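Input: a single structure, listed below in structure tokens.
Note that one protein chain of the assembly has been removed; the remaining protein chains are unaltered in position.
In order of appearance the chains are A, B and C, and numbering begins at 1 in each one.
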Amino acid sequence: MKRTATILLGNPLSVLGLILVGFVVLTALLADFIAPYPDHAGAVVDFVNANKPPSAEYWLGTDVVGRDILSRIFYAYRVSLGLGIVVLSIATPIGVVVGLLAGYIGGWTDYILMRITDVFLSIPPLVLALAIMGLLEPTLLNGMIAVTAMWWPWYARLVYNIARAEKVEGYVLAAEIIGGGRMHVMFREILPNCVPAIVTKMTLDFGFVILIASSLSFLGLGVQAPTPDLGSMVSEGTRYLPDSWWLTVFPGAAILIAVFGFNLIGDVLREVLEPD
Amino acid sequence: MTAQDTLDIQNLRLSFRNWSGSVEVLHGIDLRIARGERVALVGESGSGKSVTARIVLGTMQETPGARVSGRILFGGRDLDAMSRTERRAVRGTAMSMIFQDPTTALNPVYRIGTLVHEVLKRREPAITAEEARRRGGDILREVSIDDPERVLDSFAFQLSGGMNQRVMIAMSLINEPQLLLADEPGTALDVTVQAQTLKLMRDLVESHGTSVLFISHNLGVVREFADRIYVIYRGRIVERGPTAAIFEDPRHPYTRALLAAIPRLTGGGIPEIAERSDSFLAPMVAHEEVMG
Amino acid sequence: MRILTRLSIRLATTVLVLFGVSVLIFLIARIIPGDPARIALGPRASEAQVEQMRRTLHLDEPLFAQYAHFVGDLFRGDLGISLYTNRPVTTDIAQFLPATLELVILAGIMMIAIGLPLGAISARYRGRWADHVIRVLTLMTVSAPSFVWAVVLVLLFSYYTPLFPIAGRIAETITIPPVTGFMLIDTLIAGRWDGFLSALHHVFLPAFALSLSGIGQAARLTRANMIGTYEQPYIEMAQAYGFSERRIAARYAFKPSLIPSLTIIGLDFAALLGNAFLVETIFAWPGLSRYGVGVILQKDLNAIVGTVMIISATFLIANLIVDLLVSVINPRIRYAERSE
Partner (left out) sequence: MTRSVLLTSAAILALGLAAPPALAERILRLDEAPIGEMDPAKGTDYADTVLAINLYDTLVYPRQGGSGVQPHLATDWTIEGPVYTFSLRDDVTFNSGNPLTAEDVVFSFERMMALGQGNSGLFEGRVQGAEAVDAHTVRFTLTEPFAPFLATLVRLPVVDKATVMANIGAGDFGEFGDYASEWMSQNSAGSGPYVAESHDPQTETVLVYEPDYFLDPAENHPERVRYRYGLDASTVRALMARGEHDISSQWLPPEVFAALADEGAAHLVTEAGLTGEYFKLNTRRPPLDDVHCRRALAYAFDYDTLLQLVRINDDTTQGRPMSSALPAGLIGFDPDLPAFAQDMARAQEELAQCAHAPGDHPLEIAWIAETPARERGALMMQALYSQMGFDVSITRTPWALITEQVTDPDTAPHVIEIAVSALSPDTDSLLFNMYHSSMPPTWMSASYFVNEEFDALLEEGRTETDPDRRQDLYAEANAILKEEVPAIYGYELLGAFAVRDGVSFHNLEDPARTYPVSGFNLRFADISVPE
């Protein structure tokens, strides 16, 4: 843990990543205090100030109903981060259990579970999420379901590969010989060895969940108004290009900042935690 | 000492720069190999023997952060005085190398015939594929490969480790180098195969008159092969002398510890010298040398 | 011979997975709220008509029988009528798939042609400034969804500097009879060079926007693989034999790293197919993905099922092709005598 911290702080790229992620997390947490117009996250219209370019009053301009874009970005970060946490905390355990079962028990369990995983992996992720999302009502909860459905197979694959490699290792055989049950071996012996890889993937994935969620809402299948959401802000803004560029460019940059931050950290973590 | 020496290393030092300063790895090594002579450099892993070979080869100098000082004379020419290009030109022609694991050292996506052709081009850039194939076949037969045609058409992963080792030996000698660097040759193979290929290599370098710097952690392996032995410990030569002298009369405490470790060794094992002793840091011992 | 065996095993797996996909899509389509019969008939149908349609659609039968009908229809190429376009879904797919494939294939070519060399350069100069610049840039390209890049590119190269067209596949003054549906091919069939150039001009920006994150992925992957390759003994051996750095990079390191890269790039093809949904929307590209967005937004059940099936099949076939390609390049698979 300490070693990881030292390495993250010693690499300029991960320091930049930490700064960006810190910025995103802080603005999301403290949006109520630091957003210039906290009420603009909700159902507020101010047509007098609609569609104004960036100014001292509205640093990043206002949208077509007069809401402060900066404030809405802060609150949108809150939604994105919440979504990321929920999706990963559901998808990871599902994927880990499937991967462990298939990898450790093997045989038919392996074959059936991994073919199911293949089925999910063989529909392009965004398309799967879109299809699910399109068939359900476009709510935040369904958005999470859709993204989770496309996410768990990747964790299943990851854990499966590790579990297959580890199950022939000496310590696993030793645990089996002294009579450790399947559950014990899977969760006490093999799982700890998957943790570094899982942590790295989760860091990288946090960014990608934000990215996918914004793509869904860009297509009109995400969070519904008036909840601020980066993808729908971009999509809304594209109609007013090129005149009102600020409607599109700033929310787009906000996505880039958040995802880039997580990717920088994940990249450095990967080199450290997975030496090969 | 004389211009006849294939290799003459004088006061070789190597250090690495890093964020906190620099670490010296070699503390002034002297080593000579006469023409046609087979010399072994023996020590534990991390003692500096492999980097020595790579300094002679010239690749270590290209590593970022490495600082090399001292003189290396190859066939009387000062390697340091050569340009990068000149030094590269020496490699693969006048000097070649054999590696620990022959199977991984052969590029998996090319056939042996292609690799042999590539190596021959180092000396004769214009050589045709047919000519290369003929010469490759000849040298493969020299290393007792009965069906060179099949081997030339194979990929390394299709051949056994012993076969690959023969291929490596053949490739390393095909351009008639003056010096062959052998870094733990065949350690990855099983003991009998290693012994066979070492014998083969010995016969071959003898008939080609090639000088050899043989790097090993295992005194037992070099006994049958080397004319003279240098023992290296923590970047310093601690004892040197003719093979017979070293085995009959090891004088340095570290050499004795190494010799004591031989019976426990198996194929690819790494010698385990359980205790560290301050006596290992005692000054170098040199046996009287009989040189021609 | 071995390639054939391998191919047939892969083909069998693909069919199995495709079967699984059909079950999955069928289940998703059946659990949705709303009455498919009512949706299919539109707003003015009477209860009796709906009941009749329910029988026609086999909705009164058990789920298993419904699935059997569904697969039967699939095999007959009958995917039903799209509510969005009022035409058979198969007509729509046949018309729109080539446009998407054209875009995705071109993006795939860009991804490989730009991404691989970038990754190789990055690995070759590992730790130097070129590496740092490429790493940061490629990480950035994968850190924003493709619609953001599409918007940026349109803004810069279509709106502010009108270098590229804004919408469409070919200049409106050029009419090309559709043969294959691939504009780049049809123009050549028609012998219209101006048409070919115009089509290329139209497809370039969307394809580039689509390929950007793929370029980043490919470059990052190639870099990692090549760095792994550089640590292999055969690279040191090549150095020991005095080959030049350029020759080592191009001949000894690149080709072995290409094999694992290609396998993963096959997976990246999925990302391209998915991202096409975002890019086609921005460029008004009349492809299957834009159609997919339309039908998904309108809950056009038949069309959703058809589109997802076709895209999954395309993806699986693409992976099959990549697999075949890898086995051609990788002698380990071609001559798997000892390795397995």
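The rule is short, and it goes like this: a contact is a pair of C-beta atoms (placed from the backbone, for glycine too) under 8 Å apart; a residue touches a chain by one contact, two chains touch by 3 or more.
Bear in mind that the values here come from a model prediction, so they are computed numbers and not experimental data.
**Q** Which shown chains does the chain we cannot see touch?
**A** Across the whole assembly, the hidden chain touches A, C.
**Q** Looking at C:7, C:74 or C:200, which makes contact with the chain not pictured?
**A** C:200
**Q** Return the single residue from C:54, C:124, C:220 or C:299 that touches the missing chain.
**A** Considering the complete complex, C:299 is the one touching the chain left out.
**Q** Going by the contact rule already stated, which one of C:14, C:158 or C:257 would touch the omitted chain in the full complex?
**A** Of the candidates C:14, C:158 or C:257, C:158 is in touch with the missing chain.
**Q** In the whole complex, not just what's shown, which of A:9, A:30 or A:43 touches the removed chain?
**A** Answer from the full complex: A:43 touches the omitted chain.
**Q** Hey, which of C:12, C:65, C:166 or C:179 is the one touching the hidden chain?
**A** Per the contact definition at the top, the residue touching the missing chain is C:166.
**Q** List every residue of chain A that touches the chain not included in the displayed model.
**A** Against the missing chain, chain A presents residues 43-45, 47, 51, 64-65, 138, 220, 224-226, 236, 238-244.
**Q** On chain C, what residues meet the omitted chain?
**A** 34, 38-39, 42-44, 46, 83-88, 92, 95-96, 110, 113-114, 117-118, 157-159, 162-164, 166-168, 171-173, 194, 197-198, 200-201, 204, 208, 282, 284, 286-287, 290-291, 294, 297-300
Just so it is clear, only the chains that are shown with their structure count from here on.
**Q** Can you compute the centre-to-centre distance for chain A and chain C, using the mean CA position of each chain? Integer Å is fine.
**A** 22
**Q** Quick check on the complex: what are the chain A residues that touch chain C?
**A** Those in contact with chain C are residues 13, 115-116, 118-120, 122-128, 130-137, 207, 211-212, 214-215, 218-221, 231, 234-235, 238, 241-242, 245, 248-249, 252, 255-256, 259-260, 263-264, 267, 276.
**Q** Would you mind writing out the residues of chain B in touch with chain C in their complex?
**A** It comes out as residues 57, 59, 64, 88-93, 96-97, 99-101, 104-109, 111, 118-119, 122, 154-155, 157-159, 181.
**Q** Report the residues of chain C in contact with chain A in the complex, numbered from low to high.
**A** Within the complex, chain C contacts chain A at residues 13, 16-18, 20-21, 23-25, 28-29, 31-33, 135-136, 139-140, 142-145, 147-148, 151-152, 154-155, 159-160, 228, 270-271, 273-275, 277-278, 281-282, 292-293, 295-297, 299, 301, 304, 308, 311-312, 315-316, 319.
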